[in-house]
Every structure is written in C-alpha cells, then in structure tokens.
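Complex shown without one protein chain; remaining protein chains in place.
We just call them A and B in the order they show up, numbering each chain from 1.
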Amino acid sequence: MKDIFLNFAPMKFTASQIAELVSGTVEGNIDAEVFRLSKIEEGSVGSLSFLANPKYTPFLYTTNATITLVSDAFVAEKPFATTLIRVTDPYEAFTKLLHHYNKMKSNPEYGIAKTAIISEDARISKDVFVGDFSHIGAHTTLENHVSIHPNVFIGENVTIGAHSVIHTGARILDDTIIGEHCVINSNAVIGADGFGWAPNEQGAYEKVPQTGNVVLENYVDVGANTTIDRATLGSTKIGKGVKLDNLIQIGHNVEIGEHTVIAAQTGIAGSTKIGTHCQIGGQVGISGHLTIGNRVGIQAKSGILKNIKDDSKIMGYPAFDYTAFNKAYVHFRNLHTHISDLQILKKKLDHE
Amino acid sequence: MKDIFLNFAPMKFTASQIAELVSGTVEGNIDAEVFRLSKIEEGSVGSLSFLANPKYTPFLYTTNATITLVSDAFVAEKPFATTLIRVTDPYEAFTKLLHHYNKMKSNPEYGIAKTAIISEDARISKDVFVGDFSHIGAHTTLENHVSIHPNVFIGENVTIGAHSVIHTGARILDDTIIGEHCVINSNAVIGADGFGWAPNEQGAYEKVPQTGNVVLENYVDVGANTTIDRATLGSTKIGKGVKLDNLIQIGHNVEIGEHTVIAAQTGIAGSTKIGTHCQIGGQVGISGHLTIGNRVGIQAKSGILKNIKDDSKIMGYPAFDYTAFNKAYVHFRNLHTHISDLQILKKKLDHE
Partner (left out) sequence: MKDIFLNFAPMKFTASQIAELVSGTVEGNIDAEVFRLSKIEEGSVGSLSFLANPKYTPFLYTTNATITLVSDAFVAEKPFATTLIRVTDPYEAFTKLLHHYNKMKSNPEYGIAKTAIISEDARISKDVFVGDFSHIGAHTTLENHVSIHPNVFIGENVTIGAHSVIHTGARILDDTIIGEHCVINSNAVIGADGFGWAPNEQGAYEKVPQTGNVVLENYVDVGANTTIDRATLGSTKIGKGVKLDNLIQIGHNVEIGEHTVIAAQTGIAGSTKIGTHCQIGGQVGISGHLTIGNRVGIQAKSGILKNIKDDSKIMGYPAFDYTAFNKAYVHFRNLHTHISDLQILKKKLDHE
C-alpha cells in the first residue's frame, strides 16, 4: 500500500516559509520541503511534525519528519536529523498551520457544472458552486458563496444561506431553510416526512400529513447520514451553532437550542424541545414531547423518558442523576454478593 | 433569515374558498387570503390557523393568523383581528385542509427525465415519473403511476408496484420486489448483501453468498437512511402496511408481519420473525433467529434475546415484562439505600 500521507501532496512549503507563518526561527535546512503534517512518532520524509508534550521527546531523535516545531526552551541531548523550527508554543503553532492548511484546501471554487440541473425558477447568487449531477429545484435560493457538491439533491422552495456547504449525496427536501455558514455532510437527509401514523379501526396505519418544514439557523453542522424530519405543522428547528454528529435521528417538530452538541447515533423523538448548551452523548434516545433544560449533560447510551431540569447531568435507561446512577450501578455489579448476604441473614433469622 | 413558512407560498386560498371546503361560515373578510398553515400561537400574516383546545383561546385575541377556524359555539370575550371560519369541529376541519393541501402538493407529474438512464430491457408502464440522473436496470418493471425521484438507483430484475414512490437517493438493488402504494424515503438502501461471514481456519472471514432478495408487500413505508438486507436464500419479507422509521437496520431473512410499526434506529438481526400489529420503539435491538409474537409492544432501547409471546409488553436489556422491569428499576434507583440497610442488619446480627 502507498504512503498514507500522500494527501497533502499538492501543497509544498519550505522551512523558511513555515517559520514566517508561525513567527519561528529555523535551525537546520531552511530549504527543507514538507507537503504533509504528521504526529512526531509517525513522521516520514516530507512531513512536518511538532514536539509539545515532553513525554514525546525521545521521538525527536528518531523521527523521519523533515521539519519539527519545538519550543524555544528545547535543549537537545542527542543528535537528530530533523530540521527544527523554534517557536514560543509548538502546539499553538501547529494548530495555526492546521487552520492555514485547511483554509487553503477549502478555498472554494465557483461555477455551475455543465451536468447540474438548475430550475429556471431558482435564484442562484453569484460566486456559487454547484457540482456535477446535482439538482436545484424551483423557487429555491442559493445565497452568496454557497457550495453544492456533486450528486446532491435540493428540492423546491429551499433557502441555503451564504457560505454554507452541502456535501456530496446530501438530500435537502422541499421547504427546508438552511442558515449561513452551515455544513451538511454527505448523505444526510433533511426534510423527509416525519413518522406520523394514525391507526384506523382495522388496525392499519394512515398517514398524518407532514406539511411543515425544517429550519437550521446559522453555523449548524449536520453529520454524515444524519436525518432530520420535517414538522407535521410548523418547523423542526435546529438552533444557531448546534453540532450534530453522524447517523443521528431528529424527529418531526423537535427544537434544539443554540450551541448544543450531540454525538453520533443519538435519536430524538417527535416534538421534544432541547435547551441551549447541552452536551448529549452518542446513542442516547430521548422520547417524544419532552422538555430538556439548558446546559444538560447526558451520558452516552442513556434513555430519557421524562423532562429534565437545567444543569442536570444524567445517565441510565431510564436516565436519572449521573452520580446516583453510578452509585447504584456499583451495587448492581455486586448484586450476587449482596443477595447472598441477604439470604444468609434470612436463614439466620428464620432459625432463631 | 426569511419567514420560515414560505413553503406554502405557491398556493393561495381565500376565506370563502376555505369555508366552502370545510362547510363553514366566514365571519370577517371573505376575501382574506392565506397561503400557509400554522399553529394559532405561531400565526402570522397569510396563515390559516385553528382553535380546538380551549386552553389556547387567549391566543385568538393576539394571533396574527389571517384566518382562524373556530367552533360554532365559540363566543368571543375580547376584540380580535383574525377572520373567523365557524365549523362544527375545528380540528377535524383543519385535518381535512391538511389532507387537501397534501393531495394538491403530491399530485404527481409524469414523464422520464432526459438524463435518466433506462435499460432497454426494463418494462416501464405509462404514467410513470423518472427523475434526473436516475438509473433503471435491466429486466426491471415499473408499474403504473410509479414515481422515481432524481438520483435514484434501481438495479436489475426489480419490480415496483403501482403508485409507489422512491425518493431521491434511495438504492433499490437487484431482485427487490416492492408492492403497491409503498414509499421508500431518501437514501434508504434495499437489497444490499446480508452480513454473512464464516470464519476459516486462520480466523479470517469468508463471505457466505447472499443470493436471496427483499420483498415489500403493499403499503409499506421505509424511512430515510434505513437499510434492509437481501436474504441469504429466499426473501427478507416486510408485510403489508408495515411502517419503518429512519435509520433502521433489517437483517437478512428477517420477516415482519402486517401492520407492525417500528421507530427510528431499531435493529433486527438475521432470520428473526416478527408478528403482526407489533409496536416497536426506537433504538430497540432484536437478536437473530428469534420469534416475536403478534401485537407485542417493545419499549424504546430494549434488547431482546429470547422469543416473545403474543400480546407481551416488554422492556429492558435483556428485556422482560414491562411492569416487572419498572418495579425492579425503582429498587435499582434506590439500591444504595437498600444495600446500606442490608449492611446495618448484617452488623447487628454479627454483633448479637
């Protein structure tokens, strides 16, 4: 198999260019070239690495990284091959380079692919990208600097705010409103009909019409293969700055407050309202028609069947106070011993 | 951000038109126009709302809804701005309008998009819609009034029954049979190979060929990003009227009885048979090779490791009787107190 870091190949930097970017000083070959980033212990020819945690110092003497960012205070105790760039804070400098790299990489191209299908009734702002085989429906608006990757479907009467990115394979169905600076990852589905069924007298289910839509405020991220259903009536609302991981299910008429983050594979049933600044773990399930307060922490895999107050930290199925759950669970683990004790006591008393 | 209800914009109705539809009488401006539906507490100019629950009466005096459906018996106690339409049952009238709206909206168009790829060996009935960039394989049959949205893949030797709808991004793989009036939501995958692996002597896994197919009877709904695997041999069978929510996994050779509903993110392992009229919550896991009876209720997040009898209501991991689980769980929550009591008793008796 090929070198796994070929990814950074198209961009090359010299030690002196990097030193300038991070306000550092080169110690070694100022013309040394790097075209990828790596951990110091995985450094290879052409990679740029960093030494921040003293625990990793031994790797500096053996790394194959071409350039390594080190602290101004670093004093070598053995010979080494890598070119050093000395900076005040190597981790901060490395993070700065990461952002710089990412910005260059995501520098968007504009234009409409020849194979894209754009409705005559769509409003496409300038400086928009629409990739191959993507479809933009009637009465839909793409604002400035929107990027629609290939093989995307955008339905009718959709609005996508400025600087938002829709990744390949995502499906944005009719009437959805997406704010600015949002990112919708691959194969996510936004605006499919909610799961509304009413049993008839024969026990068969008849569809409750789902006439609402989905609204994402600004700076929302939606993970790959995540699904957000349209409201039965009104809107399913995802607040500003909410971050949703992969494979999450958001039911119809759910509302999520600003700056709440939710980890992968969590599901939220219809009409539940979640507060702001919550941290919800992976594989959590939350029943319908509940109210979850602000700043609530929910441990991964918990199941929530009741309203939860502000600032709670909960766990379990059904979930209750995090500390109380863990106390109870310690006893559960030892339940066999406890019950044996109980049975001995019982016998003792029965024999008295 | 724009008004979130623009969704209904293309259709406009006057108060007198609506009164006719719901057999009501207008009180106010008979020419008042609405082009969306709303809850009374979220009413805005151009929206039609309703007042059914007396609890919401105060909103009538403040709502910005242009028209509001109210009961014949309603007596106003304050001034208000909205035009009234009086009907016998406002909720029923509103539901009627919802269905009317939905019917207008889903009125299918017919025709084959120029960019669609249709095998010469496919049999396409009349009055069928196939959207852009969709692919219909050889020996596949689309019956009357089938609607295939854009970016859909339909493999070889597939049958799709009359009036069924395949939403954008769904993948219907070879040999699948879909009945009439089915709905397959976006990015669902039907007929991928089941997860069948046999370890060899070196501990590596060799594939067990998956030569069966998937059969959906009439009136089946499949949620967005749900996956239904083909059978190893024979068919994975989804009975008439079954409703599957989003992100569900149905393993190879599973059989689901008529009119069973399953909520999001539930998984059913290979060869399990589920009865009719079951109600299965979200994030439930059911092991392979089990038999679940008819009319079984399974609480969300439960894990099923044994066969379940007809009419059971179960919960837990592993799941058992719903009432018994909840009784046990109350004690679990207080386990710390109980074990403290036990330890006190133990000490008492040891000291006697």
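Here are some notes:
Simple rule for what comes next: a residue touches a chain if its C-beta (ideal position, glycine included) is under 8 Å from a C-beta of that chain, and two chains touch if they have at least 3 such contacts.
Given the structure is predicted, the values throughout are model-derived calculations rather than measurements.
Within the set B:227, B:260 or B:276, the residue that contacts the chain not displayed is B:227. Summary of contacts with the chain left out: across A:225, A:253, A:272 or A:287, the touching residue is A:225.
Annotation: of B:161, B:257 or B:275, B:161 touches the absent chain (contact as defined above). Within the full complex, the residue among A:52, A:112, A:204 or A:264 touching the omitted chain is A:264. Where chain B meets the chain that is not shown, the touching residues are 115, 117, 133, 135, 139, 151, 153, 155, 157, 159, 161, 169, 171, 173-175, 177, 179, 187, 189, 192-193, 195, 197, 203-205, 207, 209, 211-213, 215, 217, 225, 227, 229, 233-235, 247, 249, 251, 265, 267, 269, 283, 285, 287, 303, 317-318, 320, 324, 327-328, 331-332, 338, 341-342, 345, 348-349. Although one chain is hidden here, its contacts on chain A can still be listed: residues 1-2, 4-10, 37-39, 42, 98-99, 101-102, 105, 115, 131-133, 149-151, 167-169, 185-187, 219, 221, 223-225, 241, 243, 245-247, 259, 261, 263-265, 277, 282-283, 300-301, 317, 329, 332-336, 338-339, 342, 345-346, 349.
Here is the rule we go by: only the chains that are shown with their structure count from here on.
Distance between chain centres (mean CA atoms), chain A to chain B: 25 Å.
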